[in-house]
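This is the structure I want to talk about, given as structure tokens.
A single protein chain has been omitted; all remaining protein chains appear in their positions.
Order of writing sets the labels: A and B. Residues in every chain begin at 1.
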Amino acid sequence: MTWLREVLRRPAGAFGAVVIVLLVAAAVVAVFWTPQDPFETDPFHRWLGPSAAHLFGTDRVGRDIFSYVFAATRTTVLVAVLSSVVAALVGLLLASIGALGPRWVREPVAVLIDVLIAFPVLLIAIMLSAVLGASLGTVITAVGIGFGVNIARVARGEIRRVARTGYVLAGRASGLGPWRSLTDHVLPNIAPVFIVQLSLSAGVAVLSEAGLSFLGYGAPPSTPSWGRLLSDLQNYVTIYPLTVVWPGLAITVSVLAFNLFGDALREATDPRLRSSRRRSER
Amino acid sequence: MLRFVAIRVALLVLGLLVAAVLIFLTLRVLPGDVAQVIGGTRATAEQVARIRTGLGLDRPIPVQFLDWIGGVLHGDLGRSLITGTPVATELGAKLAVTLPLAGLSLVLGLGLGIPLGVLSAVLHRRVGGFLIAAAAQAVAAVPVVFAGVLLVLLLGAWLHLLPVQGFPLDGWREPGRAFASLILPALTIGVVEGAVVLRFTRSATLEALGQDHVRTAAAKGMTMTRALVTHGLPGVLLSVIAVIGLEIAALLVGAVIVESLFQLPGVGRMLVTDVANRDLEKVQSELLVLTGLILVVGAVVDVLHRVLDPRLREQA
Partner (left out) sequence: MTLVVRGLTVRFGGRTAVDGVSFTVPDGGRLGIIGGSGSGKSLTTLAILGLLPEGATATGSVLLDGVELLGMRERELARIRGLRVGVVFQDPQTALNPLRTVGRQLAEPLRLHGLATRRQQRAEAVRLAALVRLPDPEQLVDLYPHQLSGGQRQRVAIGIALACAPGLLLADEPTTALDVTTQAAILALFDGLVEDTGASLVFVTHDLAVLARISTDVLVLSEGRAIESGPVERILGAPQQPVTAALVAAARATSFRADES
């Protein structure tokens, strides 16, 4: 796992890793405990500023904003992880078929990928939620498909590149079937690019969930969500400006962490950068 | 070259067709019943059935699809299932808001992102370059919604500079006010997308900095900076053009969100409302138009890129 060490060596990567770990830890803790009940309304203590009892203050119906933001980490982590998994599967599947299948399959898949890329995640989500109703599942599926297609395009190029390298061809020549060739040779080589894309997809997932929940297509009212909180609070932002900062910052910092981690990962695993480092030492 | 354009147009048409099929099929799986929505909660099963037949919703799916596509090709995008008004006319009015919004956002995004991206690459060994890059990273992570709210606070409420919400009822007949209402929303999208463009431009410029031909140019009789600007930048701009196609999709997504946030009567907000109303005819045409826009811009960008890069010009 030398790449992990490389990533942590960079300040950006270390920052990203720390925030991600904190986020996951908060999410796990939030499953069992939050400082107060995030949904408990208290009409006598509305719109309070930050205090010892309410670290982030309270909202329009008296809910403790800190507890809500804390509870919403569950949603965020869930969406980020599941979306990435779906995106990975979709991407890998499409890419493998699109790169290694027989000619009559490759061409249509290539066209399909290029068309699907034109469908932004938001439009897919709107379409799906019109059909399936607004839910986290909609968000996860939409991000999974939307970003999965992006991953497919990147991965397809990588797979084709690797599949043409000398030693893979040698492997095929010596009798390795196409599937074994894929798992033994191709996958380990595209792994770095792949993992980077996954980290970025987590960032996209969090942003999408925020935007979709804001529009009403994401988390239902019973599920705590930063996007939803933003939607609730933004109507009163001119009167109570501080409140929107908490969910907004939470989203920004999380996405930033995923992006920084992904960037550091990319730098650590990019073979080109590695060789240029060697060149400068000659 | 002509051959490439022809193939690209064919791919565009194919893409539009696939998009239309995907949109149509997905929406037809709809569990909600428009006829029920129109009829109201107290309508009898008979009345609902009559409404459904009247709207042509009981015909076989392929027939409905061909009917829709046929209409689209003639400019008839169907009628709202709920109000009966033709989709095309309403769409036209909304596009008059969304397209300028997207255009302004693109201009702002490129205008901010490209120069700052180049600058941060040229200064990459100094604090200034690092700060710009770090700021761009942070801004790119901000959800459009939050950015919009912050801008409303900064420029709208506290400084009272610009109209905060809404679009003048007279629309573009009052161009000054109309344009002013688009500035904050466009700035919201523009700043966030500009950060993305900045990071891309920065990495492209960094690559250009190390390129051999830039060094050759300097060796001819220039400073390294001039060599970078005259020989390195054109290559950078070329790769930015390739990215613009993807940016358009992000811009339209941003438009959907800011239209809701800033109460702008554009296609995005219309889409959100129509989905809530389960107004199938409108939703499918709106989605087709939006996706079509993205695909068309993508095709135009592809051709442009091909024309401008001599290495690609003669390939089949």
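Odds and ends about this structure:
We adopt the following convention: contacts are C-beta pairs under 8 Å (C-beta built on N, C-alpha and C of every residue); 3 or more make two chains touch, one makes a residue touch a chain.
Here the structure is a predicted model, which means the values were calculated and not measured.
Of the listed positions B:49, B:209, B:243 or B:304, the one in contact with the omitted chain in the full complex is B:209. One of B:49, B:153 or B:218 touches the chain omitted from the figure, and that residue is B:218. The chain not shown here is touched by just one of B:59, B:126 or B:226, and that residue is B:226. Those residues of subunit B that touch the chain absent from the view are 125, 209-213, 215-226, 231, 234-235, 238, 309-311.
Keep this in mind: only the chains that are shown with their structure count from here on.
Each chain gets a centre from the mean of its Cα atoms; for subunit A and subunit B, those two points are 21 Å apart. Against subunit B, the residues of subunit A that register as touching in their complex are 111-112, 114-115, 117-123, 126-131, 203, 207, 210-211, 214-216, 227, 230-231, 234, 237-238, 241, 244, 247-248, 251-253, 255-256, 259-260, 263.
Subunit B makes touch with subunit A in their complex at residues 11, 14-15, 18-19, 22-23, 26-27, 29-31, 137-138, 140-146, 149-150, 152-153, 156-157, 246, 249-250, 252-253, 256-257, 260-261, 271-272, 275-276, 278, 283, 287, 290-291, 294-295, 298.
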